[in-house]
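Down below is the structure, laid out as structure tokens.
The other protein chains are all here in position, but one chain of the complex has been omitted.
Each chain carries a letter (A, B and C) given by its place in the written order, and its residues are counted from 1.
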Amino acid sequence: MTVGIVVVSHSRALADAAVELARQMLPGRELVVEVAAGTEDGGLGTDAMAVSAAIEAADGGEGTVVLMDLGSAVLSAETALEFLPDDVRERTTLSAAPLVEGLVGAVVVAAGGATREQVAAEAGRGLAPKEAQLR
Amino acid sequence: MTVGIVVVSHSRALADAAVELARQMLPGRELVVEVAAGTEDGGLGTDAMAVSAAIEAADGGEGTVVLMDLGSAVLSAETALEFLPDDVRERTTLSAAPLVEGLVGAVVVAAGGATREQVAAEAGRGLAPKEAQLR
Amino acid sequence: MSTEELQAWLRRFAELVHEHKDELTALDSAIGDADHGANLDRGMTAVLAALEEAPPADAAALLKKTGATLVSKVGGASGPLYGTLFLRMAGADTFPAALRAGYEGVLARGKAEPGDKTMVDALGPACDALDAGRSVAEAAQAAAEGRDATVPLVARKGRASYLGERSAGHADPGATSTALLLQAAAETLS
Partner (left out) sequence: MSTEELQAWLRRFAELVHEHKDELTALDSAIGDADHGANLDRGMTAVLAALEEAPPADAAALLKKTGATLVSKVGGASGPLYGTLFLRMAGADTFPAALRAGYEGVLARGKAEPGDKTMVDALGPACDALDAGRSVAEAAQAAAEGRDATVPLVARKGRASYLGERSAGHADPGATSTALLLQAAAETLS
């Protein structure tokens, strides 16, 4: 079992495109990546209940790392934690990592069997390749 | 005249969605945001010539701040600089800021008339709201 | 707080939000993303529909249902914030105690402080008035004054904070809707 990844965004299109970009790094490999993005009517926004459902869906026992786009998405994700069973909540990490850059690194190490801490740490290093290239 | 913004991504869908999300913060305000994203045939990739054209299109004299998704997008953007007229190149800043988070802050301060340095600095602070919320 | 009173309060709040939808959105257009009116209107419409569909057994159930609906349907930062307000109110016996608990929930959720130019600046003064033994109408007055006091402030939380100094000179959308929440309370709660 691998750590699950959850992408929380105001924009469904953004979340789906970010996941597509990241999944490129998993040719032939499996990984659960769930998306909670946009409002029910297709607009821009986040939904704490949808985040909660996405976390439960992504959690296969090894926990999840949740990446969010903006501050208000963090509020929804933090609220989502309240609606989770205790055990699932305890193995959920909300990450301040850059959404797109962090996701690419996170899926690679998660698919490689890393722990939740390792996946979150890799996401947190998401800007490093760009910084190294621009140095 | 305001500083122009350029979004370089491997994914056209990702770039467009990020711009839509950021433009939400500009109700009724004008700002030039150009996108160079994806391969000609709609696949995932970057194109240095397209980046170069986007920078020229976004530059109204006050220069541009260029945000990129991943390390290879940085390579394309750096290559794009070679194909720009000297004056345009000199007022182009390639930023290592988080693409989505940095873009939202960048468009707000650019639309407010900030300098290129200020826009780039704001983009660089893109993770701060998430970090503050998760502290 | 009877279930009926609370229902009346929520219905009136939904009405006021609907009436002031464009004004709230215009405020959010000046210092945010121009959706606060639409967000809250969508949220409160969903709350009324949810309460209609399955009438809650008691006040606590009603408040929890309201909070759970708002965190899901509003879409913006105000969703988890108003949602948490109602969820935390569910434990208390009196309106002042409930609003105070809700306020503390908002503070914990949003990490804003008084003066950050948020709904906190309308909600805090209302709680203080109630705790000082004043009437709900006086609390609504305090919330309105708190809303007005956000005008000169520079935002330090939420989307308006991206604007820095440029956020000064406009009332905060969330403080404005919170003043409506207290106005609705003054009109419906004893």
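Couple of notes before you dig in:
By our rule, a residue touches a chain if its C-beta (ideal position, glycine included) is under 8 Å from a C-beta of that chain, and two chains touch if they have at least 3 such contacts.
These numbers come from a predicted model, not from an experiment.
Within the full complex, the chain left out of the display is in contact with A, B.
When the full complex is taken into account, the listed residue touching the unshown chain is B:Asp47, out of B:Asp47, B:Asp69 or B:Glu122. Within the complete assembly, residues 10, 39-41, 43-50, 70-72, 75-76, 78-79, 82-83 of chain B touch the chain that is not shown. Where chain A meets the omitted chain, the residues involved are 24-25, 27-28, 104-105, 108-109, 112, 122, 129, 132-133, 135.
Definition applied: only the chains that are shown with their structure count from here on.
Contact topology of the protein chains: fully connected, every pair of chains touching.
The most central chain, judged by the distance from its Cα centroid to the centroid of all protein Cα atoms shown, is A.
Among the other chains, B has the CA centre that is most remote from the centre of chain C. Chain geometry summary: the mean Cα position of chain A and that of chain C are 30 Å apart. In terms of their C-alpha centroids, the spacing between chain B and chain C amounts to 36 Å.
Spacing of chain A relative to chain B, judged by their CA centroids, is 23 angstrom.
In chain A, the residues touching two or more other chains are 10, 44, 70-71, 75, 78.
For chain C, the set of residues that touch two or more other chains comprises 33, 35, 159.
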